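Note that this complex is displayed minus one protein chain, with the remaining chains in position.
Chains: A and B, in written order; residue numbering restarts at 1 for each.
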Amino acid sequence: MTATIAEPVDVDVAPPLVRPGSRWIPLVRRPLFLIAAFYVVFVLASAFWPKLFTSYGPIDTDPGSVALAPSLDHLFGTDIYGRDLWTRVLYGSPLTIKATLIALGIAVVAGLALGIVSGFFGSITDSILMRFVDVLLAIPGLLLALSIVTALGYGTIPVAVAVGVGIVPGFARTTRAEVLRVKTLPYVEAARAGGASWTRVLLRHILPNSWGPVAVLAVLDAGVAIIAIASLSFLGFGAAPPAAEWGTLIADGRNYLVTSWWLSLLPGLFVALLVLSLNHISKTLQELTR
Amino acid sequence: MKITAPLAVAAAAVMALTACGSGDDASAGGSGNLKVSFWPDNPSFSCIDPFQVYWIEHRSIIRNFADSLTDQDPETGKIVPWLAQSWEISEDGKTYTFKLRDGVTFSNGKKLDAQAVADNAAGWIATVKATNGAAFGASYVQGLTGAKAVDPLTVQFQLSKPNSSFLQATSTTNLAITDPAEFQLSPADRCAGKGVVGSGLFVLDHYTPKVETVLTKRAGYAWGSELVQNKGEAKLDQVTFNYVAEDSVRTGNLISGATDIAWPRNPFTPQDTALIAKSGDKVEKRALPGVAYTLFANTAPGKPLADPAVRQALIKAIDLKTYASTIFGPDYPVVQGAFNSTTPYFKPESAKLAYDLPGAQKLLDEAGWTVGGNGFRAKAGTELKLEYPITQYSAGAELLQAQLKQAGINLELRTLTTAQQATYTTEGAYDLANTYFTRADPGALQFILNPDVANSKALAQRSASAAGVKQIQTLFAKALETTDEKQTGQAYADLQDYLIDEGVTIPLFERVQNAGVSDKVQGFAFTSESFLRLNDVTKG
């Protein structure tokens, strides 16, 4: 489906330890970042309170106003059942966001666990776990996801699980690299030498210091997950109708590309903008932490 | 599409880089080469062997490379001579004697004589056995015990009991006559096209599952049925059938000239129909004979649809007219019963299928289903929820859902994996199921509703109460086990009344075969089963 380069694996670049308040100030001076952040917030808000942004119902069919082009009444036009497409996109948000969060949750938890254990214990454990990650990487992601979805059945949660498993390797490797880096920092060595237990070192030093790059990767992978979820929905594995994830909406519209282009293209742009915004946010954060 | 302009410029630049060296050609073949685009090939059972195929697209292909004993007039449903010049049915309805046309050969030069036909009959029976009854042709040879060659041009089929559908069966692609040598091969090999040799006006060149099927002209063909003008050689050199997944791409290919005939499974959307008309091409349409697109209820005890009143309410709550016009366009025919209108013995039941929302609500109220806070009805704390599985064949399920919601019925759509589909009906969790069967004979419905012969016993048994199933079986027996056409007609009329009165079938839409035909193609024709007939087709 897609691949993203998780850039935060900066084994040799140590982030300067900045005072908490000051690092956020430069963000305000970046208009693109603000727009991106605003868009993400808007999508989140519309997912929770769609009624604020539309007066139609997501499944109200109206055979009298079928396949209308976008207008002020219907921002994204209407679909072949006469449903307002803008409304359907907004009501599709919670499904997609839920799936994305589940996928990220799986990836972060599994990835952190793998990465920490691997980086922390090193040697044989490290080798075995990293080979396992290699295996996950070697199976074409979409095929792995398809198999998982076929095993679990159709729907939002199976799709989320499949996507989550697919992005575990990135998190595992990033975390491991961070752990390896932090482990050798002078003050960690000092703490160890001072008699602190490994658990304490892990909780007090390694986890907090690894968190930054992982969070940046999570934002970036949210975009990847959204595209992956959309692709699986596109292939027909998504939630049962009449609910519709974004990918399903795009897929449903593809039979009307020639006659009613907005059915596919507008939801597609909506998604692409979100992914782009997430990419931008992630990139900006990463630049700031450098 | 103004928004796309800047992107197009960028993409065009990219294309300039890649265009050189690739042999892309956006136009269809020359005038002797016809291109037909189907929807995707059968995902799980790829087959081109006449007797085993149920996939209707492939039956269209078979029609053009293998001939049958008889042909059926699409206008009247009458059976007319083809490979057989005449036939006789014995008084008891158990013996069919066919006089064959002289001089017919298979494309490999072998003679198509009485012995070849008799060997076909033996081959069909053996195939039914070898596939444990799975071969689709099994339903066409009910009661057939064998055949023998009386003389080189006379062949006699023997049935164990009368079967009034049998004569029509001999006109179908499933009982097309092929070189009997194919029956030496395994059913699987034959499905791949090995040994499949017919006497048709085209020769099966090759079948690559999911990719393409190619037919080439048969030199010296001279035995077209009386239903075609050109009884001799085809006017095309080659026909290529390919499989295109995206509906919009198939339609777009027709309009851009990359294909000559776009042949969708579900009818074109009104938008596509308008587009094809605008481009100067033509949409040909004919209702597929046989079972309409209808829902079958799960009437097992405890299920909401066990109550006949709820089934009637369901029928009243569906606005068939709006359904047809919204999904398929304003001039789309409205379904009139369990069968499509092109089925012989068809009896319209329109009055009983009229949209009557207040009537539906009244029936449900009386049955004790009262409207709750969320707009859906409930009885004794149980919501009136109907589970309806949908597949890629389903059209307009969401509109049905919206219509039923008006009556307070919660229609739950379930998307199933191919794996789940295999056992879903048997397990019986459904409330409404859909299946259909294309054949220009009402006997087709037997293979859905009569548990003795049905493809899915489970579906048949649950489709009506025990008494109902019995009544359906009786009516089918009356219609089939006779040679008296009047009795057949009466029994089928009674059956069609019964199916709607009892809510055994809940019709949704008429299945119409559409074909988008390029303006360069002349002489397009449908067979009586709404398959493609290429005898008179030319490409200008």
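In this text, a residue touches a chain if its C-beta (ideal position, glycine included) is under 8 Å from a C-beta of that chain, and two chains touch if they have at least 3 such contacts.
The criterion applied here is as follows: contacts and distances are computed from a predicted model.
J.: Would you kindly match the missing chain to its UniProt protein name, picking from "ABC transporter permease", "Peptidase M48-like protein", "NADH-quinone oxidoreductase subunit M" or "Na+/H+ antiporter subunit C"?
T.: "ABC transporter permease"
J.: From the list B:L100, B:A192 or B:L295, pick the residue that touches the absent chain.
T.: B:A192
J.: Of B:V239, B:A258, B:A360 or B:A479, which sits in contact with the chain we cannot see?
T.: Answering carefully, the residue with contact to the hidden chain is B:A258.
J.: Can you work out which residue in A:G77, A:G166 or A:P242 touches the chain that's missing from view?
T.: Reading the full complex, the residue touching the unseen chain is A:G166.
J.: Touching the hidden chain in the full complex, which residues of subunit B are there? Just list them.
T.: Considering the whole complex, subunit B reaches the absent chain at 1, 4, 7-8, 11, 14-15, 17-19, 22, 24-26, 42-46, 52, 54, 131-136, 188-189, 191-192, 208-211, 242-246, 248-249, 252-253, 255-256, 258, 417-423, 425-426, 454-459.
J.: Hey, which subunit A residues sit against the chain that's not shown?
T.: Residues of subunit A in touch with the missing chain: 1-7, 9, 11, 130-132, 134-135, 137-148, 150-151, 163, 166-167, 169-171, 173-174, 177, 217, 220-221, 223-225, 227-228, 230-231, 234-235, 247, 250-251, 254, 257-258, 261, 264-265, 268, 271-273, 275-276, 279-280, 283.
In the analysis below, only the chains that are shown with their structure count from here on.
J.: If you average the CA atoms of subunit A and of subunit B, how far apart do the two points sit, in angstrom?
T.: Subunit A and subunit B have C-alpha centres separated by 44 Å.
J.: Under the touch definition given earlier, write down the residues of subunit B that touch subunit A in their complex.
T.: 1, 246-248, 251-252, 255, 269, 271-272, 274-275, 322, 325-327, 390, 392, 397-399, 401-402, 412-417, 419-420
J.: For the complex, which residues does subunit A have touching subunit B?
T.: 59-61, 63, 66-67, 80-82, 150, 153-154, 236, 240-242, 254-261
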